[in-house]
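Here the complex is missing one protein chain, while the rest keep their positions.
Chain naming follows the written order as A and B, and within any one chain the residues start at number 1.
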Amino acid sequence: MSAAIPYGLCSAVLVGLGLFGLITHPQPLRKILAFNLIGSGVFLLFGVIARRGAAVGFGGDPVPQALVITGLVVAFAGTALAVALLLRLVDETRRGTLRDE
Amino acid sequence: MALAFDIVLVLLILGVATWTISARDTFAAVVGFIGFGLVLALAWVCLAAPDVALTEAAIGSGLTGGLLVGASARLRRTETTSGETPSISLRLSAGVVCTFISAGLAAIVLELPGKAPTLAPQVAANLAMIGLDNPVTAVLMAYRAVDTLLEVVVLLLVLGGIWSLAPDHLWGGSPGSRHLAGPDGVLPFVAQLLVPVGILVGIHIFWIGSVAPGGEFQGATILAAMWILATMAGLVDMPAVSRRWLRLLLVAGSAVFFAVGFAGFAMAGAFLAYPEAYAKLLILIIEIPLTLSIAATLALLVAGPPERAPQE
Partner (left out) sequence: MPDSATAGGFLLVFAIVLPVVGALLSLVLGGRHAERVTLILIPAGLAVAVAIAASIWRTHGMLQYFVGGWDPPLGVAFRADGLSAVMLVTAALLICGIGLFARAQFPSPRGAEKRAPSVFWTLLLTNWGALNAVFIGGDLFNLYVALELLTFAAVPLVSLDGRPETLAAALRYLLFALFGSILYLLGAVLLYGVYGTLDIVLLASRIRAEPAAWAAIALITAGLLAKAALYPFHLWLPPAHAGAPAPASALLSGLVVKAPFFLVVRLWFDVMPKIPERAAAQVLGILGAAAILFGSAVALRQARLKLLIAYSTVAQIGYLFLMFPLAIKPEAGHPWSTFAWTGGVVQAISHAFAKAAMFMAAGLIAEGLGHDRIAGLAGIGRALPISVLAFGLGGLSLMGLPPSGGFVAKAMLLTAAVAEGQWWWALVVLMGGLLAAGYVFLVLARSLAEPLEPLRLSTTISPCRQTIVLVLALGAVLLGFVPLEPLELLQIGRPDIAIDRLK
């Protein structure tokens, strides 16, 4: 438990930081960056939980670790789709924000 | 001593993260994000999760970073026109809210039960039956194989979704512009050296995943990165996405995955079940085409929608 406390607190701060970036940046690309930051925080929390589950000679509980790998791949797919949409939107309108309706 | 290292690493992570959020220039923020991913990979090593560290460095930092760098470069032109900065009051209130949320989350983390529940014993108990030594691979390919299967489908469908963004006349064409290899260019030279080595490293990391940290996602990412590098250096060209062989390559992995899953009905009584004697062999049969398919999918995801019309 004690080994992973710093990373647990780190994940909490990362979630808050990412959320702050999400709220305060109007540009979609910065929002996507912020999403990735929040996601990293959530995954890190999962990793802390995995570390706490160390047993039977494993350094950590393998199930959360595997789920984080799956989550990382799915998050990458989401980022790729969002970036492609954004680039296409910018190409079509030559502007960079969501403010225009 | 280890605790001090952890604290320093955490401070470094948070520092780079703050830089990523607060940088004025988007490009700088993206570079910060790539650095963030690499430092985070170190944290994963300290959390005794080397498979995740590999994945974070490769996909979270490498591929995502590459994607975002390309995007920020293309968005640079529009950056200067959208010069809206959020008001101070919005920042203050957002800051307060986020601090509360972080504090609440931190409190919950500290309150997690002392005797942590874990599935490690159950994973270990069945590991011999599957014939793998890497417990994370066992979870991904055996215990929760359906999650991996759905995840591969997600990758493919997002690729289709990205292709759908191309204008009608470019549908089925090649992504990205043609990079021409200059005769004395540094990039082609480096690529010619690096790509074969990278391919070998990727195959090795995939192969070793059954007994040591690694596996198909990490190996596939390296293969994808090598393909992207070769494309950028002009050594190969991105194929038109309507090509039959490309589509077959993309789908091959999941097709084999489904086939083995259905065979599980006959051989072991359930979808995606493995008979004890053949478990490792079946997993290998799935993993080889799966690695190739995922590599192709990841590379194309970074490449984006078609930008050149198909030549018929």
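Just so we're on the same page, contacts are C-beta pairs under 8 Å (C-beta built on N, C-alpha and C of every residue); 3 or more make two chains touch, one makes a residue touch a chain.
Just so it is clear, the model here is predicted, and its values are computed rather than measured.
**Student:** Indicate each shown chain that the hidden chain touches within the full complex.
**Tutor:** A, B
**Student:** For the full complex, which residue in B:Ala29, B:Leu156 or B:Ala263 touches the chain that was left out?
**Tutor:** B:Leu156
**Student:** Based on the whole complex, identify which of A:Leu9, A:Leu33, A:Ala54 or A:Ala77 touches the chain you can't see.
**Tutor:** A:Ala77
**Student:** Over the whole complex, note the residues of chain A touching the chain we left out.
**Tutor:** Output for chain A: 15, 22, 28, 31-32, 35, 38-39, 42, 45-46, 49, 52-53, 63-64, 67, 70-71, 74, 77-78, 81-82, 85-86, 88-89, 92-93, 98, 100-101.
**Student:** Residue by residue, what part of chain B touches the chain that was omitted?
**Tutor:** These residues touch the chain not displayed: 104-105, 107-108, 111-113, 116-119, 122-123, 126, 142-147, 150-151, 153-154, 156-158, 160-161, 163-168, 171-172, 242, 244, 247-248, 250-251, 254-255, 258, 261, 264-265, 268-274, 312.
Just so we're on the same page, only the chains that are shown with their structure count from here on.
**Student:** Which integer distance in Å separates the CA centroid of chain A from that of chain B?
**Tutor:** 13
**Student:** So in the complex, the part of chain B that touches chain A is made up of which residues?
**Tutor:** Chain B reaches chain A through residues 2-3, 6-7, 9-10, 13-14, 17-18, 20-21, 26, 29-30, 33, 36-37, 40, 43-44, 46-49, 51-52, 55-56, 59-60, 63-64, 67-68, 71-72, 74-75, 78-79, 81-82, 84, 86, 90-91, 94-95, 97-99, 101-103, 105-106, 109-110, 112, 114, 116-121, 123-124, 135-136, 138-140, 143-144, 147-148, 151, 154-155, 158, 161-162, 165, 215, 217, 298, 301-302, 304-305.
**Student:** Note which residues of chain A are touching chain B in the complex, please.
**Tutor:** Contacts found on chain A: 1-21, 23-27, 29-30, 32-34, 36-37, 40, 43-45, 47-63, 65-70, 72-81, 83-88, 90, 94-97, 99.
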